[in-house]
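Just one protein chain is left out here, and the rest sit where they should.
All chains are identified by letter, namely A and B, in their written order; residue positions are counted from 1 within each chain.
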Amino acid sequence: MHEQFNFAIEVLGTIAFSMSGSFAAMQKRLDPFGVLIIAFVTSVGGGTVRDLLLDIPVFWMHDLLMCALIIITSVISMVFKSLEKNFKVTLFIFDSFGLGLFTIIGIQKGLNVGIHPLICIGLGTITGCFGGIIRDILLNRIPLIFRKEIYATACIVGGAAFLLMTKYTPLSYTFIQIFTILLIVAIRTFAVKYHWQMPKFYGYDQTSEM
Amino acid sequence: MHEQFNFAIEVLGTIAFSMSGSFAAMQKRLDPFGVLIIAFVTSVGGGTVRDLLLDIPVFWMHDLLMCALIIITSVISMVFKSLEKNFKVTLFIFDSFGLGLFTIIGIQKGLNVGIHPLICIGLGTITGCFGGIIRDILLNRIPLIFRKEIYATACIVGGAAFLLMTKYTPLSYTFIQIFTILLIVAIRTFAVKYHWQMPKFYGYDQTSEM
Partner (left out) sequence: MHEQFNFAIEVLGTIAFSMSGSFAAMQKRLDPFGVLIIAFVTSVGGGTVRDLLLDIPVFWMHDLLMCALIIITSVISMVFKSLEKNFKVTLFIFDSFGLGLFTIIGIQKGLNVGIHPLICIGLGTITGCFGGIIRDILLNRIPLIFRKEIYATACIVGGAAFLLMTKYTPLSYTFIQIFTILLIVAIRTFAVKYHWQMPKFYGYDQTSEM
């Protein structure tokens, strides 16, 4: 049941990431293949960077099912453009659960090959966030997560909680995992609901450039 | 003879990619070393991403000849800027043949390490297209192939034809390869000649952003 739970979340998260990429690409008026590539990169980008850094096989190279899921989701997004408006909240929830799970997968893969836990938090954040960063680079805008949302912050807080609990509590792995995902979902939900934002460096002297 | 044919096309394709990078960089008024780096990245970018994804040695790390060819081509492009106008059609043809061959090389390298054929079409497309994508990212514009040309489409159609023919026909490898390259060249040529374009997502509501 634990495996099936993870698989279900991974599918939902991948669908959400693929849709977020597709809609962002359509807003920039790309052609269908451009939309498809952006959807793909948004979905697999974070995990790909992680696997390259760890020098382990890139996960989607042997996962035809995941590739098909991304492509089908992207095509559906192009056909039913109204999905974005009507299912905005649903997509946000999928995206947050996906972010939570992807963060944990990233940490776990790092721990498996003997990386220090603190660096693993970075790997978890990369897994969760870099797909969106590459999407925004390809669409020629400053990555959204640097400006607008409590996104990386949720990964880092969730990842730290995950590591502390696995190390210092006797709780079961399944419980810790579910708790971490819910924590990340909660942080993101409250952040959006109450317009939490990290402070920015307004009023900075823009004339000096190194 | 077959080997020599491939080598000749690889040289012509590399020259075309290096020139396309050089001219794009000069249009953005980069300095000569900037032009050189863009030319290099345009030429080797796609194959580099492919080799990293497959975890095989990056092809140009041990290919001094190819590196020299890219640099010399880029220097010639800087000295004879008029080349771009006077040899536009020639360069387009080189570029298309190169695209065809690079797509096949990408697919073949994927098949060699046991990747599923459908994912190999993606690898072929990456090999052909990602050099230009990285070039455009470095030059701070939305990648051209997402907006303007039947480029990725030609790779995907050609790659699918290549795989179907190798699997379901008794034709020789050399014949299939030449046919695929000519098919990709033909798609691109007709697309440019008759202004084929993929439809784009005009009129999309730009106010909503996920």
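Here, a contact is a pair of C-beta atoms (placed from the backbone, for glycine too) under 8 Å apart; a residue touches a chain by one contact, two chains touch by 3 or more.
Just so it is clear, the model here is predicted, and its values are computed rather than measured.
Across A:F59, A:F87, A:F146 or A:F179, the residue that sits in touch with the chain not pictured is A:F146.
Among the residues A:H62, A:K85 or A:H116, only A:H116 touches the chain that is left out of the figure. Within the set A:I93, A:I137 or A:A186, the residue that contacts the chain not displayed is A:I137.
Touching the missing chain, out of B:C67, B:L118 or B:A186, is residue B:C67. Contact between chain A and the absent chain runs through residues 52-55, 115-116, 118-119, 122, 133, 137, 140-143, 145-147, 152-153, 156, 197-202, 204-206, 208-210. Where chain B meets the missing chain, the touching residues are 20, 23-35, 37-38, 40, 48, 52, 55, 57-58, 60-62, 64, 67, 78, 81, 84-85, 88, 91-92, 137-140.
Definition applied: only the chains that are shown with their structure count from here on.
Centroids built from CA atoms put chain B at 30 Å from chain A.
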